[in-house]
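My questions will all concern the structure given below.
Our next item is chain A:
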Amino acid sequence: MTGRTALAAAAELLAWWVALALLWLVFISTVDTLERIVGASVAAIGALVARAGRRAVTWR
Partner candidate 1 sequence: MADAVIVVALLLTAGAATAAVAVRDPARQALVLSLLGLFLGVVFTVLQAPDVGLSQLAVGSALTPLLIMLSVRKVRRRGKEGGK
Partner candidate 2 sequence: MSRFFRLRVLAFGGAGLAALLVAACFDLPGFGGGSHPYGDRAVRASLARRTANVISSVNFDQRAYDTLGEMSILFAAVLGCVVLLRQNRDEHRDRPEPTEVALPVRRYALLVLPVALVTGLYVIAHGQLSPGGGFQGGVVAATALHLLYLGADYGALERVRPIGVFEVTDSLAACSYLVLGLAGVLAGTAFLANTLLPYGTFNTLSSGGTVPLLNAAIGMEVASAVVVLLARFLDQAVEIEEEKGS
């Protein structure tokens, strides 16, 4: 993996993470620290799966 592809991967993951974390903040009703921690972890899982799915589809 060259520096450029690593940068692209990081950008893709970060974009998904931000979008999904915002989605989590929209879903919940009251915000506190634990909600933020759980939301950040869930968004991280979602971002990893989003990238894995995108790579699996454009494999060929």
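Quick note on the criterion: a residue touches a chain if its C-beta (ideal position, glycine included) is under 8 Å from a C-beta of that chain, and two chains touch if they have at least 3 such contacts; residues count from 1.
The candidates were selected such that all candidates are chains of the complex that A comes from, given by their letters.
Just so it is clear, the model here is predicted, and its values are computed rather than measured.
**Q** Contact as defined above, complex as supplied: which of the candidates 1 or 2 touches chain A?
**A** My answer, from the options 1 or 2, is 2.
**Q** Enumerate the contact residues on chain A facing candidate 2 in the complex.
**A** 16, 20, 23-24, 27-30, 32, 34-35, 38, 42-43, 45-47, 49-50, 52-54, 56-57, 59-60
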